[in-house]
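The structure's right below; bear with me while I get my questions together.
In this view, the complex is presented without one of its protein chains, the others remaining in place.
After this line comes chain A, so read on.
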Amino acid sequence: MKSCLIVDDSRVIRRVSRHILESLDFAVEEAEDGQLGIDHCKAAMPDVVLLDWNMPVMTGIEFVAKLRTLPGGNVPKVIFCTTENDMAHIREAISAGADEYVMKPFDHETLQIKLQLVGMV
C-alpha cells in the first residue's frame, strides 16, 4: 500500500483529500502545517505528498525545498494542491521541486489522474 502525506492547514481539504486517497488505497497521514509535515517525513518518508501553498509556519515552497534536503527526501512525489492558479506560481512550484500541480477546486478524477501521471496509481 502506498502512503500519502497531506500537508494542508484546512481541515476540510484534508478530509476531502483523505477520502479520495483512501478510496485509491493509500495509507494517509495528515499535517496541518509545513513543520509538522517535515517531522512526519523525518519519521517515515511517504511515497507522495499532497501539498498546500499558503500555510502557517512554513509555505508549501519552503516545505518542498526543505523536504528535498532530507535523507530520502528526493523520493516522494510532491503534488501541489492549491488555489494559487496562475502560471507564475505553477512555474515556481515546479522549479522548487514539485512533480505535479492541482488547482483547487479539484475532484476525485482530477486528483486520480495527477497521481497516475506521477506513477502513484
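The definition used in the following text is that a residue touches a chain if its C-beta (ideal position, glycine included) is under 8 Å from a C-beta of that chain, and two chains touch if they have at least 3 such contacts; residues count from 1.
Assume contacts and distances are computed from a predicted model.
One chain of the complex is hidden; its UniProt record names it "protein-glutamate O-methyltransferase", one of "Siroheme decarboxylase NirL subunit", "Sulfur reduction protein DsrE", "protein-glutamate O-methyltransferase" or "Sugar ABC transporter permease". For the chain missing from the display, the contacting residue among A:27, A:57 or A:90 is A:90, taking the whole complex into account. Chain A residues in contact with the hidden partner, per the touch definition given at the top, are 85-87, 90-91, 94, 100-103, 106, 109-110, 113-114, 116-117.
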